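Only a part of the assembly is drawn; its chains keep their places, and the rest are absent.
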Amino acid sequence: MDRPLRLVQAAPPVTQLARVIEALLVVASQPLSVEELAAAAADDAARVEEALQLVAARFAEGESGIVLEHVAGGYAFRASRDAAEACGRLFERPVERGLSQAALETLAIVAYLGPCSRPDIARVRGVAADSVVANLVERGLLAEAGRSDDAGAIEYRTTPLFERIFGLGSLAELPRLDDLGGDAAEIRKRLEQIAASRGA
Amino acid sequence: MLAREFVLDLDAFEGPFDLLLSLVLRDELELVDIDLVEVVVAFVERLAERDEIDLEDCGEFLVLISSLLELKARGLFPDEADELAELEPEEAAEELARRLAEYRRMKAAAAWLTDRLAAEGDRFFRLGPAPLAPRPERKLAPQAPALLAEALRALAIPPKAVSLRHMELRFPPVSQFLDRFRSVLARRRRFDFDTEVAGLPRVDQAVAFLALLELRKAGEVELEQGAPFAPIRVSRLDLSLEDDAAATAPAAVAAQEGTTWTARSA
């Protein structure tokens, strides 16, 4: 009874906490607040603030290519200013020459067959269209066009950017496909049947 | 009965084998989604838990699982029936060995990936853009509208039948042999299985044997074998026939009880 039991483990040094914070920040896709960092590190906010000072010193402008930045939502890493030119080159994408087969098929379906939902496109292609459609929406080549009457699925249409890139005054200028069917409904039906016969 | 009641825990199905069968027969479960190897493994495991092996159970299971295999093979490769006959037994054995080796290597590769994933599970990295990175703008060169028409025309080309004959095994339906044996038994009271299937390819012989087990299960025939690898004698079970009553009676009783396995295979 003379000596009290030591139940509390000594906290790890702040340098170690600083490393954990570096790790968290390099994985994060958004700035992290002191509270978020403390919760993840299972440590207290005051010590996190202390550790952040160490991180800030290690990752300071002029010292390092990685720089710790305090922004509205918390802390995040950014590229140093003297690497701005190199970063500009990295993110400046070369003009893409062409589209993937999946993208081309999807655009052709929507352009020729009229507004289509993702299940519609999947039926014609014979494979799920979710990621291709998301990608084309992000690139501004497809846009949402309300919900279909029956199933309530979101339908997509081609955009003015699509027409510009394909050099079309309007969708009416698309090359004719009379060999495939009289109208869009007929073509769609035919393609769906072939996709089904193609199987898995 | 173990063969029907043992419980399965598969990716696509959980429950007794019996239920799996009825769901498949009612088209409520896609056979192509069921890993039949798992079913066999589960059955063998149950079997191993028992003190003695019940041939009745094994026979029934064999018939059921082979029927499922046949259904599944046809489901996976629907258009091959005509090409199947072209494969020589020698080629078939070659091909089967090649495919089993390939599958085993893929299983081993999957096991390697599993270990790797466990070892690398503590590597965290960012998915997606960095918080303060510039947003890239994707620019696309002008495209020819003809590409769109081509893409749609390509989708309108009906698929060519893929030739799978290099990897198929000849696999006649069990029903073919059921019909054949029944018609033989309509003419003759007994026949010798080995003589009846002599000259057939081995796979056919195997399917014929399954048909035999099916007939046995239905109580239509009695099977006898004097010693291991001795000829299997098949006798019609039919009480209405008066002749040779002495030989028929005990077999008929066995069929009614439905429990005794009369093939004396030592």
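Order as written gives the chain letters A and B; numbering starts at 1 within each chain.
Going forward, contacts are C-beta pairs under 8 Å (C-beta built on N, C-alpha and C of every residue); 3 or more make two chains touch, one makes a residue touch a chain.
In this text the structure is predicted, and so the values were computed from the model without any measurement.
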Stoichiometric formula of the complex, labels as displayed: A x2, B x1
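By definition in this document, only the chains that are shown with their structure count from here on.
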Approximate Å spacing (C-alpha centroids) for the pair chain A, chain B: 44
Contact set on chain A toward chain B in their complex: 23, 26-31, 69, 71, 76-79, 87-88, 91-93, 95-99, 101, 104-105, 107-109, 111-112, 124-125, 139, 141, 165-168, 173-177, 179-180, 187, 190-191, 194-195, 197-199
Chain A-facing residues of chain B, complex: 124-149, 151-159
